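Read through the structure below, which is laid out as structure tokens, and then see the notes.
On to chain A.
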Amino acid sequence: MSLWKDFSNGFYTENPIFRITLGMCPFLALSTSMENAVGMGAAATFVLIWSNVAISALRNVIPDKIRIPCYIVFIATFVSLVDMVMAAYAPALHKSLGIYIPLIVVNCIILGRAEAFANKNTVLSSLLDGIGMGIGFTLAMALMATIREILGSGSWYGFNILGQAYANQPILIAILPPGAFVLMGFVLAAFAVIDRRKERAA
Partner candidate 1 sequence: MTRLRTFPGGAHPDECKELAEKRAVKRIPAPETIRVALCQHLGAPSTPVVKKGDKVTRGQEIGSQNGFISLPTHSPVNGTVAGLEEAPLPHRRSGPVVVINTESEEGGPAFEPWPDFESRTRAELIERIKLAGVCGMGGASFPTYVKLSPPPGKKIDTLLLNGAECEPYLTADHRLMIERTEDVASGMRILARALCVDDPAVGIEDNKPDAIEAFGKAGIRVEVLRVKYPQGAEKQLIKAVTGREVPVGGLPLDIGVVVQNVGTAAAVALAVRDGEPSLRRIVTVSGGGVREPGNFDAAVGTPFSALIAEAGGYGDDVARLLSGGPMMGLAQFTDAVPVTKGTSGIVALTSKEARRLTEGPCIKCARCVDACPMKLVPCLIAVNSEHEKWAAADELGALNCMACGTCSFVCPSDRFLVHYIKRAQDMIRASKRSKEA
Partner candidate 2 sequence: MTHSLLLASAVGAASQGGGSSLAQVMGLVIGGILINNYVLSRFLGICPFLGVSKQLDSALGMGAAVVFVMAMTAASCYALWQLLLVPLHLEYLSTIVFILIIAALVQFVEMVLLKFSPALYRALGIYLPLITTNCAVLGVAVLNKDAGYNLGLGIVNAVAGALGFALALILMAGLRGRLEFSNTPDAMKGKPITFILAGVMSIAFLGFAGLGV
């Protein structure tokens, strides 16, 4: 039961994006299309899982005083790994994610989970937490990317769904930087409304 909680926490209740609003930069920058969103989600999930695992495995070995630098080294290692592998096997995606891959290093979600969770829990729990948080991050990216890609390009995952007429003249701003901020504001407001409804119902 508690393992399930470790796993599912990140989906909604502790969703790193919508609840804690961490890791905003890649989220806002790369939610322009489903393709980017899923790519970034996968990359971040990979790093999250393995940094969580490595840190919880070594949590008794790493001296407390230098734990943060150690975490950073681990995280940077996994990030570089993803970077290289992606460049080798998915060059197009690698190109469109650009600078945000190395920036996963400073993604507060990952360091945050290391410090708040992996550092105190078993390897199994941490693994599940990593997967759960990763899925939560990816889901959030996908939600945002769905809205932005459909509004801003008239397509979803590259498939034209609103017709050519719309695709010729979409609400372009949705995939420009302002669109990311404004839509994020409305999504957060929607969450606030849903939460309030739930509270009242309870």
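Candidate selection criterion: all candidates are chains of the complex that A comes from, given by their letters.
One rule holds for everything that comes next: a residue touches a chain if its C-beta (ideal position, glycine included) is under 8 Å from a C-beta of that chain, and two chains touch if they have at least 3 such contacts; residues count from 1.
Note that this is a predicted model, so its numbers are computed, not measured.
Engineer: Could you check which of 1 or 2 is in contact with chain A in this complex?
Structural biologist: Of all the numbered candidates, the touching one is 2.
Engineer: State the interface residues of chain A toward candidate 2 in the complex, per the touch definition above.
Structural biologist: On the chain A side, the touching residues are 21-26, 28-29, 68-69, 72-73, 76-77, 79-80, 83-84, 99, 102-103, 105-108, 111, 173, 176-186, 188-190, 192-193, 196.
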